[in-house]
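Please read through the structure below; I'll follow up with questions.
Heads up, one of the protein chains got dropped from this complex, but the rest are sitting where they should.
Just so it is clear, A, B and C label the chains in written order, and each chain counts residues from 1 on its own.
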Amino acid sequence: MESQILTLVTFFPLVGIVLIMLAPKDRPDTVKGVALLVSFVTMLLSFWLYSMFDKVANGMQFELNVPWITSFGINYHVGIDGISLLMIVLTAILTVLSILASWNSITERVKGYFISMLLLQIGMIGVFCALDLFMFYIFWEVMLIPMYFIIGIWGGARRVYAAIKFVLFTMFGSLLMLVAILYVVSAYHGFANEYSFDILKLATMPIAYKPQLLLFGAFALAFAIKVPLFPFHTWLPDAHVEAPTAGSVILAGVLLKMGTYGFLRICIPMFPQATITYLPYICVLALIAIIYGALVAMVQRDVKSLVAFSSVSHMGFVMLGIFALNLQGVEGAVLQMINHGVSTGALFLLVGMIYERRHTRLISELGGIVKVMPVFATLFMIVTLSSIGLPLTNGFVGEFLILIGTFKANMTYGVIATSGVILSACYMLWMYQRVIFGKITNPENEKLIDLDWREKGILIPLVVLIFWIGIYPKPFLDRIEPAVRSLLTQTNMVREDIGEPAFTVETDGSLSGMTAEDVNLNSKGEVHE
Amino acid sequence: MVPISAYLIVAVVLFGIGTMGVLISRNIIVLFMCVELMLNAANLALIAFSRSLNIMDGHAFVFLVLTVAAAEAAVGLAMVITIYNNRESINIDRFNILKW
Amino acid sequence: MTLDMFIFVFSAIVAVFGATMMISQRNPVAAVLYLIVSLVAQAVLYVQLGSVFMGAVLIIVYAGAILVLFVFVIMMLNLRGKEDLGDNSPPISRATKYIISMLMVAEFVFIVHGSVFSGPGGGMLEAETVAGFGSVEGIAKLLFTRYLYPFELTSILLLSAVVGAVVMAKRREIHEQSDSGSVSIDNDSNEGVK
Partner (left out) sequence: MSDYLILIPLFPLIGFLLNGLLIGRLSRPVVSTIACASVFASFVTALLSFIELTNMPASARLIEQTLFAWIPVGELNIEFGLLVDPLSAIMILVVTGVGFLIHVYSTGYMSHDKGFGRYFAYLNLFTFSMLTLVLADNFLLMFVGWEGVGLCSYLLIGFWFERKSATDAGKKAFIVNRIGDFGFLIGMFIIFWQVQSLDFAEVMARAPHAFIAGGTLVTTACLLLFVGATGKSAQIPLFVWLPDAMEGPTPVSALIHAATMVTAGVYMIARTSTLFMMAPDALMVIAIIGAATAFFAATIGLAQNDIKRVLAYSTVSQLGYMFLACGVAAFSAGVFHLMTHAFFKALLFLGSGSVIHAMSDEQDMTKMGGLKKYLPITYWTFLLATLAISGIPFFSGFFSKDEILWKSYSSLYGHPIFWVIGVVTAGMTAFYMFRLVYMTFHGKERMDDKTRKKIHESPRSMTVPLMILAVLSVVGGYVGMPHIFGVTNYFEEWLSPVLAGHEPPTHALASTSGGGAGTEMLLMALSVLLVLIAIYTARLFYNKKPELATALRGKLTGVHKTLQNKYYIDEIYTAVVVHPLIIVSIGLWKVVDVIFIDGFINTLALLYDGISQLFRHAQTGRVRSYVTVFVIGVVGILGWLVMR
C-alpha cells in the first residue's frame, strides 16, 4: 500500500472525472457534489500521506519505480520529499476550496468545468510526484489544458486573449524544456550507455560546463515564465483578471509554484555549475520583480490585477530565497511558496466573493464595505496582513527566512529585497483602505450581504493555516529541512570545487580572538534544542 | 520464372495510374475507385514480397488492407450520398468551403 | 517465353489496360466495369504468385461486393456521366499532374531495379515454397496467432464503419426533422459555391 499511495493520491480525481462524465447534464448539483467529494477524499489522502511521511529520513519517500516505455528508459517513477509533500497537501486543500468557491458562480457547462478542475488537480499533484522527466513533462502539459479551458470558457470579458496568452507563454517555455530534456537524456545515453529519464539518475551525471549553461537556460526559461520572473510576467495579470475565482486561486496558489519547484527539483541539482554562473542574473531579475511588482501593484485599478502584481513581487522573494542557496533562504522560499498559496489564494477568494456580489473589481467602485460586511472585512484584513508579512502570520516567517538567507549570501541583495517589505505595506494597505474603509459612496454597496456559511467555511481553513504557519512553523520546517540540506550539499560541493566560498559576510570583527569559552557558547547556541 | 521485380513494376504502374486518376478525376466516385486501385497495387506488392521472402505475413497484411478498403468504401460512399443530397453534385472541386 | 511468362505478361497488360481505361471514362458505370477487369487480371497474378486464397478473396470481396456497392451508389444517384464536371480552373495544370505521376512511377521503378531485388539471385523467386503457402490454413494460423489483436481490431473498424455509414446516410432525415438547425449542412452550402 505504501508504495501505491502516491499513485492513489495523484489519480484519485480520475474517479471523479469518470463519475462526472456519467452524470446527467441537467443535474449540476450532482456534478458539484461528486467533484467536492472526490477532491475532499483526495485531500484526506494527502493528509494521510503527510502523517505517514518520515520527517527525519533523507531522500525520496513512497518511491515507486515501474518500467513503462523500456526502450527509452522511461519509467513510471514517483516519490516525494518534504518539499513535494507540502506542495501536494497545499494543492489538495486549495482544490477543495476552489471547488467550493465555484459552487454558485459556475452556472454554465458545469460538467466541463468540474472535470477541468479535477484534471488540473491530477496534473498538479503529478508534477510534484514525478521523478521521471518524461512524466514530469507530461503532467506539466496536462495542467496547461484544463487551465486554458477554465480561463477561456468561464473567464471574464477578455478571456480568450488571456487564455491564449497564458498558453503561448507557457508553451514557449515548455517546448524549450522538452528540447533540453531530450538533450539531457541523449547525453546520459552517451555517459552511461542506457536511456533514462530518471531525475535522480540524471542528476548524478557530470555535464560539461558549456552545455550546462545552455540546458540551464532552457529549463530556467520554462520555469521563469511559470514563476513568473520579470520580464516574463505579463501573462499573469491578464490571466488572473480574466480567470474565474477558482482559476485564479489555483493559478496563483499552485501553478506559479511549479516554476520555483522546477528550479529546486531540476535546475539546481542537475546543473550546479551553471546555477552558480547564472545566480547573479537571476537574483537581479528577482529583485527587479520584487520592486517592480510592488510598484506596479500600487497603481492598479482592478483588485485582481493588484493581487496578480503582488504575486510577481512575492514570487520574486521566493526566487531570491532559492538562489540564496543557503539553508535559511531555501527553506524560507519553500515555506513562502506555501504561504503565497495560502494568502494569495485567500485574497483571490475574497475578491471573488465581492465580485459575485457587485460584479465589479474596480477599486473605485468599492469602498465602505466594512459597514455592511464586517466579517468579510475582518477576514480580508487578516489575509492582507499575512500578505504584508506581519509577524505571527505565515508571510512573516517565510519572508524573514528568505531575507536573512539572502542577506547572508549577498548583503546588497538583502537590503534591496528588504525594501520590498515597505512597498508591500503601501499597496496592500492602500487597496484595503479604498475597498473596505471610508463612507459608502456607491449606493449599490449599501445592500451587500455579509458572508454566508459556505464562504466562511472556505476562508476559515486558510486563516487557520495563516496563523498556524505564523506561530508554529516547526512541523513544516522540519519536513523541508532534509530535502533542502541534500540539495545544498550538492551545490556547496560544486562551489568548493570552483573555489568560491560557500557564503560571504563582510567582517570587520575578527573571530580569531575567540576564547575557548566563546567556542563553548557558540556550540551551545547551535545545540540549543 | 518471372522475377519479383516484374510483379513489383506492375504494382508500381498500377499505383501510378491510380495516383494519376486521383489527381485528374473530378468525379468523386471515380476518385474513390482510383483509391481502391492504389490499395490493390499495394496488395499486389505485398503478395509479391511475401512470395519472395517465403513467409506468409504479407497475406495477413493484405487481409487487413482489404478490410480497411471495405470499411473505407462503405463510409466514403455514405459520404458521397450525403454530399450529393446536399449539393446535387459529385464534382469534387465544388466542395471547397474549407478554404483559407 | 514460357507459359508462366505468357500468363504474367498477358495479365499484367490486361490489368494496366483496365486501370487506364477506368480513369479515362466519363461514365462511372463503365469505369467500374473496367476496374473489375483490372481486378480480375490482378487476381490471376495473385494465383500465379501462389496465393490462391487471396486471389479468390480479391474477386469475391472486391469485384463481388465493393464494386457492386459502387455500382449501386451510382445507380442510386442516377449518374450518367453527364453531370456538371466543368473545369474550375485548378491551380495546377493537367499536364503537370501527368508529369508528376509519371515521375513517381519512374522513381519507383528505378528503386525497384536499383536496390533490394537486383542483388544475388537476380531477384528470381524461389521455386520451392513453404508447405501450405497461400493456403487458407496458413492464413488462418497467422490471423489467429500472431495477428490476433489486429484481426480483432478490424472487427471494431468494420463495426464503426457500418455505424458511420448508417448515420451518415440517415443524416438527411435528422436534419429535416430538427428545426433548430443544430446539425447544419445546408447553412454553409450556399456560400460554399462561390
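Here is the rule we go by: contacts are C-beta pairs under 8 Å (C-beta built on N, C-alpha and C of every residue); 3 or more make two chains touch, one makes a residue touch a chain.
This one's a predicted model, so the numbers in the text were calculated from it and none came from an experiment.
Although one chain is omitted from the display, it touches the following shown chains in the full assembly: A, B, C. The residue touching the chain not shown here, chosen from A:E242, A:E331 or A:E455, is A:E331.
Checked against the hidden chain, the listed residues A:G155, A:G173 or A:G368 yield one contact partner: A:G368. Residue C:I111 is the one among C:M76, C:I111, C:V130 or C:L153 that touches the chain missing from this view. When the missing chain is restored to the complex, the residue among A:N104, A:S364 or A:Q433 that touches it is A:Q433.
Interface residues of chain B with the unshown chain, by the touch rule above, are 19, 22-23, 26, 92-93, 95-100. Residues of chain C that touch the chain left out of view are 88, 90-92, 96-97, 100-101, 103-104, 107-108, 110-111, 114. What chain A contributes to its contact with the hidden chain is residues 165, 231, 233-234, 292, 295-296, 298-300, 326-328, 331-332, 368, 370-371, 374, 385, 390-392, 396-397, 400-401, 403-404, 407-408, 414-415, 418-419, 421-422, 425-426, 429-430, 433, 436-439, 471-474, 477, 481, 505-511, 513-515, 518, 521-522, 525-526, 528-529.
The criterion applied here is as follows: only the chains that are shown with their structure count from here on.
Separating the centre of chain B from that of chain C, both taken as means of CA atoms, is a distance of 4 Å.
Taken together, the chain B residues at the contact with chain C in this complex read 1-10, 12-21, 23-27, 29-30, 32-34, 36-37, 40, 43-44, 47-48, 50-52, 54-57, 59-60, 62-64, 66-75, 77-82, 84-87, 89-91, 93-97. Partner chain B is touched in their complex by these residues of chain C: 4-5, 8, 12, 15-16, 19-20, 22-23, 25, 28, 31-32, 35, 38-39, 42, 45-46, 48-51, 53-54, 57-58, 61-62, 65-67, 69-70, 73-74, 76-77, 79, 83-88, 90, 94, 97-98, 100-102, 104-105, 108-109, 112-113, 117-118, 122-127, 129-130, 133-134, 138-139, 142-143, 146-147, 150-151, 154, 157-158, 160-162, 164-166, 168-169, 171-172, 185-186, 188-189, 191-193.
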